[in-house]
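Only a single protein chain was left out; the remaining protein chains are all shown in position.
The chains carry the letters A, B, C, D and E, assigned in the order they are written, with residues numbered from 1 in each.
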Amino acid sequence: MPIVQIELLEGRTVEQKRAMVKEVTDAICRTLNASPEAVRIIIRDMSFDNFATAGVLRSDQKK
Amino acid sequence: MPIVQIELLEGRTVEQKRAMVKEVTDAICRTLNASPEAVRIIIRDMSFDNFATAGVLRSDQKK
Amino acid sequence: MPIVQIELLEGRTVEQKRAMVKEVTDAICRTLNASPEAVRIIIRDMSFDNFATAGVLRSDQKK
Amino acid sequence: MPIVQIELLEGRTVEQKRAMVKEVTDAICRTLNASPEAVRIIIRDMSFDNFATAGVLRSDQKK
Amino acid sequence: MPIVQIELLEGRTVEQKRAMVKEVTDAICRTLNASPEAVRIIIRDMSFDNFATAGVLRSDQKK
Partner (left out) sequence: MPIVQIELLEGRTVEQKRAMVKEVTDAICRTLNASPEAVRIIIRDMSFDNFATAGVLRSDQKK
């Protein structure tokens, strides 16, 4: 019953998400011997003001 | 000090959320012997493009 | 497809958890019009050294 | 490799978030002996309809 | 900067986890055009008393 939560910086297209959930689910099933129906994936989009590394917002790193 | 995080597919009304947090808090207090003031609930709404089961986005399952 | 994550201070019995997941699931289904099979609950037990309010570990608040 | 997730009620400015991630990162590095580059912070803004204490939505507590 | 959190029922071996994080990272990089160094994966093992579907603990479903 794997439950996956993925935080992404905003801007990914639905096509990218569609491919990503398919391939991540396959990867989990292949390696953990789980059935695809048991895998749930939650995606959360982060704005560039809502993610920081080294104490600096991503929106400031891009400047 | 129970802290509850609930992911829901988007579309629930404020009335539904109002009833839900009341009843979930009651259920936790009744069964765990906690005080209502100690219970915090975070709700996160997911778009249909941001949730997948069996490797398929929910927005594609609805088609 | 509600997915629920609940953080609890350690020490709850399996009997308490059994009753809690039953009643929380019922509360969600009743108020959000969801089917029980769609509800998943993850419980995470916190040690008293791993939870703080007002900047003080719970293990220090008990002293 | 500390990974920090912070849920905030909506309404904080970018200036407040900028200062917060800087000071939280400093606090973690100072006390845990971590390098700033290793610290990642995810901020999630909650609407007043998506947070409850004592079984009452924050949007209802303000009335 | 994808950050991935995966909840698994306990019992997976280190070999399974090693293969899983490798293949999930590859899947994310391939589909989202991310660099492997940017992907962080947190695994959390759940005991059978700490996961429920349909209001029933997993430890009770196995009986």
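Assume contacts are C-beta pairs under 8 Å (C-beta built on N, C-alpha and C of every residue); 3 or more make two chains touch, one makes a residue touch a chain.
Keep in mind it's a predicted model, so treat the numbers as computed, not measured.
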item	value
In subunit E, positions touching the absent partner	14, 17-18, 21-22, 24-26, 36-37, 39-45
Contact footprint on subunit B, counting only the chain that is left out	1, 3, 40, 42
Residues in subunit D touching the chain absent from view	1-9, 12, 16, 19-20, 23-24, 26-28, 30-33, 51, 53, 58
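Basically, only the chains that are shown with their structure count from here on.
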item	value
Duplicate of the A-E contact set - from B-D, D-E or B-C, the pair where over half of the pairs recur	B-C
C-E or B-C - the one linked by more C-beta pairs in contact	B-C
Subunit C and subunit D, separation of their C-alpha mean positions in angstrom	21
Interchain centroid distance [CA atoms averaged], subunit A/subunit C, Å	25
Multi-partner residues of subunit E (at least 2 other chains)	1, 3, 7, 51, 53
Topology of the chain contact graph, where touching chains are joined (line, ring, star, complete, other)	other
